[in-house]
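A quick write-up on the structure given underneath.
With one protein chain removed, the remaining protein chains of the complex are shown where they sit.
Entry: chain A
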Amino acid sequence: MFDFLIQGFGVALTPLNLGLAFLGALLGTLFGALPGIGPINGIAILMPLAYTLGLPAESALILLAGIYTGSEYGGRMSSILLNVPGDAGAVMTTLDGHPLAKKGLAGPALGLSAVSSFIGATIAIIGLTLFAPLLAIVAVKFGPAEFFGLMIFAFASMSAMMGKDPIKTLIGAVLGVLISTVGVDSGTGVLRFTFDMPELYDGIDFVVMIIGLFAVSEILLMLEHAFRHDQDGEMAPIGRVMVKMSEVLYCKWAILRSSVIGFVIGVLPGTGASVASAVAYTTEKRISDRDNTFGTGDMRGLAAPEAANNASAAGSFVPMLTLGIPGSGTTAILLGALMLYNINPGPMMFREQPVVVGGLIASLYIGNVMLLLLNLPLAGVFARVLQVPRWLLVPSVAILAFVGVYQLHSDLMAIYLMLVIGVFGYLLRKFGFSLAPVVLGFVLGGLMEENLRRALSISGGDVGILFQSNLSIGLWIAAALVVLVPMFAGKLKAKFLPAARPS
């Protein structure tokens, strides 16, 4: 049953892939540490590079997954040192991380967060290794009707869990799906929403969409940020990055509980690190905050969200690799990257692409160890990155965005389209939307329509087929439950999900 893992280690241990895993870990930590450039931006910018460098699919995925997991490590730096979360998943880390730094414990705080990140990720990767093959076996039984139900469930759980505004989450998802309908309809060859522009016949390109939505809109947001607050807060001195065994043991239950919470939430389609760390923090606060020390620099309040966000990153690979449904906004982009390689994500992937799947899972183990080794001694060096001035950082983002799109298309239209999408993304973020649902809708939209139409053509147009098998009925019920239960427990939810910066 674990043949895929043995084979995977064979793939991941080749010099090229080891090097790429290391590069991914390094770049990911850097991207995560830079305020404003989270995992999604990092991957969006580097994805076209990986593709045009001619890396094979498994190597590209190893690099990108390394960036993803690495940036979950890096996100804590600016949270702890500057009280500025590097991305949405690191918001909870500021609550106890920054007070610790103000007490002069920045070094131990960085050390502890690296160790909890490592433990969280390790538990989740083991979970991934155990659960993914089982889920893949079940997933083979999925027909088009079940897949459609599953996607409904993914959107339902996302709207229920993510952000404080479920309506906007749903609107974002619908907009994403709508954008995915642009281009030639594969079923009939009819052109939809192309407005006689030949550039749109193939649909809106994934790379153009992602880079525009994230990188270009980020440039505008950073400009706004720089204009409103002239300076970032002062950086706390780090000192020596070390963590005592006693400190880790003090947090052991917080870390273990949060790892499990993070993994489970990561596995749920559509919800990622920001939800996981918020739920883990509030749970831990309820269970163990007897002396009201959470929020004032309690080690457990730092360890919990750090373990959870790394665990959820690994957990979100489960639905992506077994069902082809991304577990988070970032895995949605990884999924899109796979599609660039003409690999159809889905239940057959485990069987048909053992090299890719096994190699990826094995490289997660390897990358996680590398990240711990990188982050304990080098935290001080990475923290320097925080001091890169914005006026150098922003042009670099612009250059990477332009080169990324240009090298794929060598076409001005694609660059203009990227800029238009960037303005669109900026407006969405100003209106308080998260971009993750838009991406998820965009990636899943095509699959959703395809499965719906396939199901209905099997049944000759009878909608009843969508509710025929026990599996699809179960998925519809689950979708209804995730939406309805939080509505009744609305007050509870308000506690669970504090306002996070949309990303």
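Just so it is clear, contacts are C-beta pairs under 8 Å (C-beta built on N, C-alpha and C of every residue); 3 or more make two chains touch, one makes a residue touch a chain; residues count from 1.
Following the convention adopted for this analysis, contacts and distances are computed from a predicted model.
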Out of "ATP synthase subunit a", "ATP-binding cassette domain-containing protein", "NADH-quinone oxidoreductase subunit H" or "Tripartite tricarboxylate transporter TctB family protein", flag the one the UniProt entry gives for the chain missing from this complex.
"Tripartite tricarboxylate transporter TctB family protein"
Using the definition of touch stated at the top, determine which of A:Ile6, A:Leu223 or A:Met348 touches the missing chain.
A:Leu223
Contacting the left-out chain: of A:Thr293, A:Gln407 or A:Ser469, that is A:Gln407
Among A:Pro15, A:Pro198 or A:Gly460, single out the residue that touches the unshown chain.
A:Gly460
For chain A, residues touching the missing partner are 49, 52-53, 165, 167-168, 170-171, 174-175, 177-178, 181, 185, 187-190, 192-193, 216, 219-220, 222-224, 226-228, 230, 389-392, 394-396, 398-399, 402-403, 406-407, 412, 415-416, 419, 422-423, 430-432, 449, 452-453, 456-457, 460-461
